[in-house]
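First, the structure itself, so that you have it in front of you.
Removed from the display is one protein chain of the complex; every other protein chain stays in position.
Showing chain A:
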Amino acid sequence: MGDAGWLVDVAFWACSLIAVATGVLVFVVDSMARATYALATSFIATGGALLLMQQSYLGVVVVLMMVMEMAVMAVYMVMFMGMNPALMPMSMVHSHRAAIGVAVATFVVLGSGAVLVPWPERRGAPAPDVTEALGTAIMESHMLVMMVVGPVMVATIVVGVLLSSARTRYDRMGDDLDQPPTDPPTGRTGVRG
């Protein structure tokens, strides 16, 4: 880490504290709006921790992606919740004690493993430009990953549109598209001839 090692340490602990504390706040605050902001803050802090480990591209992508996701979540709340979420206290939980028990057990098991396992020494050194190395990897030796991720993203868009559509041609004309439409629009559009 060099001379700035202690600075990195301080920044890491700050990011960690913020990430975990706001992560807890997501399920403590009494409105979905506050929970949304808390989760966004948690992810930005997680992205910051990744940046401290010199993962510039992934850290920035995490931050940008989560800011956008929280914007989508805000739109979702406005669309469906029919009230001002910031003013509506709520507690919608079940199996509260059991969930806390499982969460604590998870932390104890994973945390024990993190501390007790004799981790090996670092092998190799990071590339001088980590982002460039990542770009080269996904365009050369690991291109298959990008070839898979691309279609998966497209499939996700299709699935998202299909699931969230109020009415599709499959709703109107059956799974095999062989039923007469129940609500033919004016003119020939949409009527199967």
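Just so we're on the same page, contacts are C-beta pairs under 8 Å (C-beta built on N, C-alpha and C of every residue); 3 or more make two chains touch, one makes a residue touch a chain; residues count from 1.
The criterion applied here is as follows: contacts and distances are computed from a predicted model.
Trainee: The complex lacks one chain in this depiction; which UniProt name from "L-lactate dehydrogenase complex protein LldE", "NADH-quinone oxidoreductase subunit K", "5-oxoprolinase subunit PxpB" or "ABC transporter substrate-binding protein" does that chain carry?
Mentor: Spelling it out: the chain absent from the display is recorded in UniProt as "NADH-quinone oxidoreductase subunit K".
Trainee: Pick out which of A:Val67, A:Val149 or A:Leu177 touches the chain that's been left out of the picture.
Mentor: Of the candidates A:Val67, A:Val149 or A:Leu177, A:Val149 is in touch with the missing chain.
Trainee: Given that one chain is not shown, which residue among A:Val8, A:Val67, A:Met147 or A:Leu177 touches it?
Mentor: Per the contact definition at the top, the residue touching the missing chain is A:Val8.
Trainee: Can you tell me which of A:Val102, A:Met147 or A:Leu177 touches the chain that was removed from the display?
Mentor: Answering carefully, the residue with contact to the hidden chain is A:Val102.
Trainee: What is the set of chain A residues that contact the non-displayed chain in the whole complex?
Mentor: 1, 8-9, 12-13, 16, 19-20, 23-24, 26-27, 32, 35, 39, 42-43, 46, 49-50, 52-55, 57-58, 61-62, 65, 69, 72-73, 76-77, 80, 92-96, 98-100, 102-104, 106-107, 110-111, 113-115, 119-120, 122-127, 130, 133-134, 136-138, 141-142, 145, 149, 152-153, 156-157, 159-164, 166
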